[in-house]
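This report concerns only the one structure given below.
All protein chains but one are shown in place.
As written, the chains take the letters A and B, and residue 1 is the first residue of each chain.
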Amino acid sequence: MTDIAISLEEFRKFREFFYRKTGIQFEDSKRYFVDKRLSERIRQTEAGTFRNYFTLLRFQVSGEELQQLTNLMTVNETYFFREEYQLKCLVRSILPEIVARKKTGDVLRVWSIPSSSGEEPYSIALYVSELWPAINEWAIELISSDIDTDILGKARDGRYSVRAIQNIPPALLQRYFTPIAPNEYRIHQELRDSVEFTRVNLMNPLDTSCYRHFDVIFCRNLLIYFDDLSRRKAAEVFYDALNPGGFICLGHSESMSRITSLFRVRKFPEAIVYQKPELP
Amino acid sequence: MALIKPQTPFPDAQFPVAGVDSLADLLTTLNEPAPPARRWAARNLAAFTEAVPDLLAALMQETDASVREALLISLTEIGNAEAVAGLVECLRKEDVVLRNAAIDAMRSLPGAVAPIMKNLLTDPDADVRIFSVNILESLRHPDVEQWLIDVIGQDPHVNVCATAVDLLGEVGSSKACTALEALRSRFPDEPYIEFATRLALTRIREA
Partner (left out) sequence: MNTPSLPDCRRVLVVDDAATVRMYHRQILEDAGFLVVEAINGIEAMEKALSDRFDLYLVDVNMPKQDGYGFLRELRSRDLPQAPAIMISTEAGPQDKYRAYEAGANYYLIKPIKPEVLLSHCRLLLGMGGRV
């Protein structure tokens, strides 16, 4: 099957549009990568030409095609310690700043959404347990949510392939995982018990209204797939969920600049994160 | 380790779940001194189309960013002709934040904006015309290209034309070429117009 030819100007036109919408910038060197995926979607949508496809992309009210395309353009794999620089930021910069404002006995609350199959919340749990010097001075509640109950079941179960755990240092792997089959590890009960998994539809106020008093939210590689209005609504949910001065981390190619100005940009040595304004 | 499971169901929200308050109660809460109360009211008023005038009135004077965001989201969700008319009025205000927020909201309401677009593009205020072209960016309507061609053919204001040229580069077809060429002669001393029209023509011709 021959790919539909995409001219340089079409690539540039698309690139500007995609950057405006998502903040993701494709270098000229990514032309083959982009063209190939555009071709695929042109074929699948039966748009016939780039021009027709681009019109669909720009104006479709549901935004489904843009989401579909974004999915294709971004790498979606989940695995332990993905975007590790943010976990480093959590233990080296974010948590120290938060506890400086807390009183002894205060509980810290972290929300990780979407949980997917659990790699992210368990990564947070592992990192915080092993790499945060102050872990024994503070109690942390770790809540992780997803809209999909099947995947929540998988997350609670805590079984992972070799591929998912490949970034975990051997010492940690040995301490917190048990090999249960040639290609499968299970995370220990104590870690499984340390995360509360809940079902949440971010767009449903009945689900989200009781999520409050969080100090840190991880929402990585989710909002990028939402349309503009849904992103803003999600941002509001997170704003309400955070304590004043609380932090939110997005995926590495995501930015609040495409979503809302409610949060303050903060730059730590490890990462850029966003902060709910502190009380005056 | 000090990771603990949440001991109880999550702390109660300060305000009850959506749907329990009447319109009258929500409108009262919309005037509360505390921003979280106003924000909560603004959000729940999305369910009441009758609330549009109050939401708009609140928007015009709200100083808290989080409340303003909630008001805009609710107005966008209601998104009827009355809401859009109110957002158009925001375009005429001196408040830059309000204006840009209104533009953003209208971009999410192509259906409601389409019927009034032609009028907006010929508004006596050049700034309103510029903002209207900005809003056109997300409008799917068979006449968009023609409207843009008309703008660059007739609008006396260079920045209105400049904004239109930018968009034509993205949505224009060969139909726009003559008008784009003509624009250069209308503003022969503007290097930006020369640059932008050349870019738009390249985009159109080499697509």
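What we mean here is this: a contact is a pair of C-beta atoms (placed from the backbone, for glycine too) under 8 Å apart; a residue touches a chain by one contact, two chains touch by 3 or more.
As the structure is a computational prediction, the values presented were derived from the model and not from experiment.
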- Task: Give the residue, chosen from A:8, A:61, A:210 or A:265, that touches the chain omitted from the document.
- Result: A:265
- Message: Of the residues B:73, B:87, B:103 or B:201, I need the one that contacts the missing chain.
- Response: B:103
- Touch list for subunit B against the chain that is not drawn: 94, 96-97, 99-100, 103-104, 127, 130-131, 158-159, 162-163, 165-166, 169, 190-193, 195-196, 199
- When the complex is taken as a whole, what residues of subunit A touch the one chain not shown? 16, 19-20, 23, 255-261, 265-267, 272
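Criterion: only the chains that are shown with their structure count from here on.
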- Query: Whole-Å distance, subunit A centre to subunit B centre, using C-alpha means?
  - Reply: 28
- Query: Which subunit A residues qualify as touching subunit B in the complex?
  - Reply: 7-10, 12-13, 16-17, 50-51, 55, 58-59, 61, 107, 109, 125, 128-129, 135-143, 190, 193-196, 205-206, 209-213, 228-229, 232-233, 235-236, 239-240, 260-262
- Task: Sort out for me which residues of subunit B touch subunit A in the complex.
- Result: 1-6, 9-15, 17-18, 39, 43, 65-66, 69-70, 73, 76-77, 107-108, 110-111, 138-140, 169-171, 173, 202-203, 206-207
